[in-house]
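Heads up, one of the protein chains got dropped from this complex, but the rest are sitting where they should.
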Amino acid sequence: MSLTDAQLAEIAAQRESRTETLRPTVPALEAMLYQAIPVLDHGFVRVIDYMGDDSAIVQAARVSYGRGTRRVSEDAGLIRYLMRHWHSTPFEMCEIKYHVKLPIFVARQWIRHRTANVNEYSARYSILDREFYIPAPEQLAAQSASNRQGRGDVLQGDEATHVLNLLRQDAMQTYDHYAEMLNETEAGEARDPARQGLARELARMNLTLNTYTQWYWKTDLHNLFHFLRLRADAHAQYEIRVYADAMLDTVAAWVPAACQAFKDYRLGAVTLSAQMLSTVKRMIAGEVVDQKASGLSKREWDEMMGALGKAP
Amino acid sequence: MSLTDAQLAEIAAQRESRTETLRPTVPALEAMLYQAIPVLDHGFVRVIDYMGDDSAIVQAARVSYGRGTRRVSEDAGLIRYLMRHWHSTPFEMCEIKYHVKLPIFVARQWIRHRTANVNEYSARYSILDREFYIPAPEQLAAQSASNRQGRGDVLQGDEATHVLNLLRQDAMQTYDHYAEMLNETEAGEARDPARQGLARELARMNLTLNTYTQWYWKTDLHNLFHFLRLRADAHAQYEIRVYADAMLDTVAAWVPAACQAFKDYRLGAVTLSAQMLSTVKRMIAGEVVDQKASGLSKREWDEMMGALGKAP
Amino acid sequence: MSLTDAQLAEIAAQRESRTETLRPTVPALEAMLYQAIPVLDHGFVRVIDYMGDDSAIVQAARVSYGRGTRRVSEDAGLIRYLMRHWHSTPFEMCEIKYHVKLPIFVARQWIRHRTANVNEYSARYSILDREFYIPAPEQLAAQSASNRQGRGDVLQGDEATHVLNLLRQDAMQTYDHYAEMLNETEAGEARDPARQGLARELARMNLTLNTYTQWYWKTDLHNLFHFLRLRADAHAQYEIRVYADAMLDTVAAWVPAACQAFKDYRLGAVTLSAQMLSTVKRMIAGEVVDQKASGLSKREWDEMMGALGKAP
Partner (left out) sequence: MSLTDAQLAEIAAQRESRTETLRPTVPALEAMLYQAIPVLDHGFVRVIDYMGDDSAIVQAARVSYGRGTRRVSEDAGLIRYLMRHWHSTPFEMCEIKYHVKLPIFVARQWIRHRTANVNEYSARYSILDREFYIPAPEQLAAQSASNRQGRGDVLQGDEATHVLNLLRQDAMQTYDHYAEMLNETEAGEARDPARQGLARELARMNLTLNTYTQWYWKTDLHNLFHFLRLRADAHAQYEIRVYADAMLDTVAAWVPAACQAFKDYRLGAVTLSAQMLSTVKRMIAGEVVDQKASGLSKREWDEMMGALGKAP
C-alpha cells in the first residue's frame, strides 16, 4: 500500500480532532478510525465513521419487544437469539462507512451488493492514478480443473514469470497510452500544445481491469454481515476475500457480541437440506449410510460429508 | 405528550454520558439529542443517533470527483450544485436515527417509505399502552368537497362534539375490552384466575387505528429528504405533516447547508412540464395566454397559475 | 370469502380474454390466474400476472455462467445447485403479482417485507367496506405460557363466547360510528343534510385492526421465497401463515422445480451453528453427548434436539 504524503497528513489530522459527543462510542473502533489497513499490493480499507454499538442492537430489539424483554438477563444472549432466529432488523440499526481502494475487477464483484451507499472516484471527471494490482507469486494460480470458478495449483517457473510480465507490461502500456491520449500534465496543462486531448470519459476505456479505483462505501450491520458471509467465505475469490477479512476485524472491534454470534451462526454454520437432515438422523442412530442409501446426489453427498468433516 | 417518569429518567441519563470521539460531531444536533419533541397529543420525535454532517456530503462528492473538485471554492456551493443536479449519492453518506411515537394510521402511511430501517414495538409480543390520538378541535375537519383526499371546513357545534365523543368513547371501550380479553395485570398476573386470557397477537386486533405505537426509524439523508418532500408538503395529511415538520427542524440543526439547499430546490421549487414551460416562455415574451391557447388541461392550467401566484 | 357480483363478473371477464404471446407461459398457473383463493373469513389471494418460469431462472444463470454451463445436464439440477449455494439473482428474474384481501393487522406484518411493490386501497380517499376478521372458534387461542409471541390452548366455553362477542360487537360498533361520522350514503349523498361529515382521512382512525383492506403486491421469486420462509413457518402467526400457504400453492404451479428446491433447501432445512455442528459430529462418532458436554445453552440444545427429532 502506498499512501501519499497528503493522505498520511490528512489521516493524522483526522485523528487529532477529538470532540465530545452524547452518542454511543466504541473505544476499540475509535482506535482504528481513519487508519488505513493495507490490502493487496496498493489497496486499503479504512473506517471513516460508524453509528451504534452492541447496545444499539439490544435497544432496538427492546423497542420491538417492549416490556416483554425485561426478563432477558443479558445482552449477548439476546443478540445470539436474534442472530439464530434471523431477526435482521435490530442489526440494521448499526451503520458503518468505509473508504476502500481496490482493483476495478474487485469493485465489479463488490457492487453487486446493492443495499449499500457508494461514492466512487469518477474517471469521467478526474484522472486515475498509475496503480494496478499485480498478484503476488503465491497467488498466481492455475485454473482449477474441477471447479470452473476456482483456482488450482500455483503457477511455477517460466509460466509464472511470463504471466507476471504480461500483466505488468500491459497495465503499464495501456496506462501510458491513456495518459498520452489525455495529453494533460499533473498541473492541468497540455503536454503537447498541438493536440487537444481525448475526453476523460473516453480515454478511461483504455485502462485494464486491475487498475485501482476507490470509493466510500456505507452499509448497515445486517447487510454487512450478508456481504461478509459471501465474501469472507472460502469460495470467494481471494482478491475480494482479503478485503472481507480486513473488514471482519473492524467489525470484531466495533460490535464484539454481534460479531461472535455471526461467526457461530453464519460463518461457521452449515445448513442441512431436508434430505441431509434425514441422513444425519440415521447416522446418529448408528446406521451406516452410504450415498446411494441417502438418496442424495453425488454432489450433495460430498458437500455434506465435507461439512461433517469426513472424507467423501 | 406524556413521557413516563422512567422515560424522562432514561433521557436524562442518556444526556449525561459524554464521551470523546474522533468522528465528526454537530453541536447543534447534540443539543437536541435524545430530547423528545412533542407531536400531536401523545406523540413525539427524538433523535437517537446520527452519522455525518455537511462536510461528509462534500467529502463523498470529492471522492467521486477527485482532483477535479479542487477548484470548487466553497462547500455550500458544492452542496447546492449537487442538490440542483440530482446527485443523490453524496447525501446518502449521512444517516440519522429517530425514536418516534405515533398513531397506527400515521405509521401505516409512513411505512410506505421503504428505504429505511425500522424496529416497531410488537403488540404480538407486548401489551400496548392506553393512549390514542384524538384530534384537537381545530383539526376536526369535514371532507373536502373538491378534493377526495383533502379536508374542508372545521366541524362546528354539535357535530364536532358528537364526533369527538364517538372517537374518544370507541377508543376507550375497545382498549378496555382488549385489556379484558388479555386478562393480565401490569405485573403479569391473571386478572381473573378462572380465565386463560386471549393471545396477545389476537387481542390486539380489537384496537382502533388511532392507538399509539412507537418505533426506531433510521434512514439516510437522501431518503429522508424524499420523505420530507412528500410529507412536509401541503398535500400531506396534517397528522403526518406535523411529524415531518418536527424532523425538518432537526435536519436544519444537523446539516444546515444541505437543508437550505433542500428548501430552495425541492420544498420551494416547482416543476414545469414541457407544455407549461412553453406557456411560461410566451408569457415572458409579453403574450397574453389563456388556458385554451396554452393547450393545457383545465387542471394543469390551474396548477400552473397557482404555482405562478396568480388566481386561476 | 365474499366476492361481490361485480368482482365475480370481473374475474369471469378476465378469464375470457385470451391472447397470443411470444413470452413464456405456464399453463398450470394460467389455470389459476385471476381466481380468488379463499383465506380466513373474508380474505383472498389471487394471482393477477406473472413473468418467467423455471426456464427463465436457468436462462439467467446461463447468461452468468456462459459457455461454462454447457455441461450441466439438466435444468432442475442447476436450479437445485443455485438454491443450495445461495445464488439469489437468477431467482430474481421471475416476477409475480397478487391481489390480496387481508385484515389490517396482518397487512402491518406483511408490509415489513420491503422489497416488493404495493398499491393499497386508500381509506384516505375511499370508504372501506364493512368487513372484519373474526377468528374461527378453533383459532381462538390463549396466550402461550412459554413463548411470549405464541399461542397456547384454544379458549373454551364462556370465555370463548365472551371474547367472540367482544370482537364482533366492537368491530360492528366502531364501523357504524365510522359510517355515521362520514355521513355519506353509498351514492355519495349526505345521510343527514344538517351535518358536513368528517373527512375520510380522519374517520378511518375509528376502525379496528381486524378491518379488511386490500392491495396489489408484486415481488420477484427470490424475495417471495424469503417471505414464504418466514411466513409459511410454524413460528409465524396463523393469520399470515394461511396467506403464505395459499401463495406457496401458486408457486408450486408456477415454478415447480424452484419450488421443490425451496422446500428441500429452505423450508425443510435446518441450520446448525458451529457449536451444534461439532456436537452432531461427536454424536455420529457414537459419543453420548448431553447438554452440558455440548457446551450449548439450554435453549440451543433444545432447539437442536428438536431439529434432530429427539425429545430434549
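We just call them A, B and C in the order they show up, numbering each chain from 1.
Just so it is clear, contacts are C-beta pairs under 8 Å (C-beta built on N, C-alpha and C of every residue); 3 or more make two chains touch, one makes a residue touch a chain.
Remember, it's a predicted structure, so these values are computed and weren't measured experimentally.
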Seminar exercise, completed: From A:Gln14, A:Thr174 or A:Thr271, the answer for touching the chain not displayed is A:Thr174
For this session: Specify the residue from the set C:Glu30, C:Asp75, C:Asp176 or C:Asp302 that touches the hidden chain.
Result: C:Glu30
Problem set entry | Touching residue (missing chain; options A:Leu22, A:Ala61, A:Met83 or A:Leu182) | A:Leu182
For this session: May I ask you to list the residues on chain A that touch the chain which is not drawn?
Result: 103-105, 108, 111-112, 114-115, 118, 122, 124-126, 133, 135, 139-144, 148-153, 155, 159, 163, 166-167, 170-171, 173-174, 177, 180-182, 184, 195-202, 204-210, 237
For this session: Identify the residues of chain C touching the omitted chain, counting contacts across the whole complex.
Result: 14-15, 17-25, 30, 33-34, 49-52, 56, 59-61, 63-68, 89-90, 92-93, 95, 97, 99, 117-122, 125-127, 214-216, 218, 220
Exercise. What residues on chain B make contact with the chain left out of this view?
Worked result: 65, 68, 77, 81, 84, 86, 89, 112, 148-149, 230, 263-265, 267-277, 280-281, 283-284, 286, 297, 299-300, 303, 307-309
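By definition in this document, only the chains that are shown with their structure count from here on.
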Problem set entry | Separation of chain A from chain C, taking each centre as the mean of its C-alpha atoms, in whole Å | 34
Seminar exercise, completed: Flagged in chain C as touching 2+ other chains are 112, 148-149
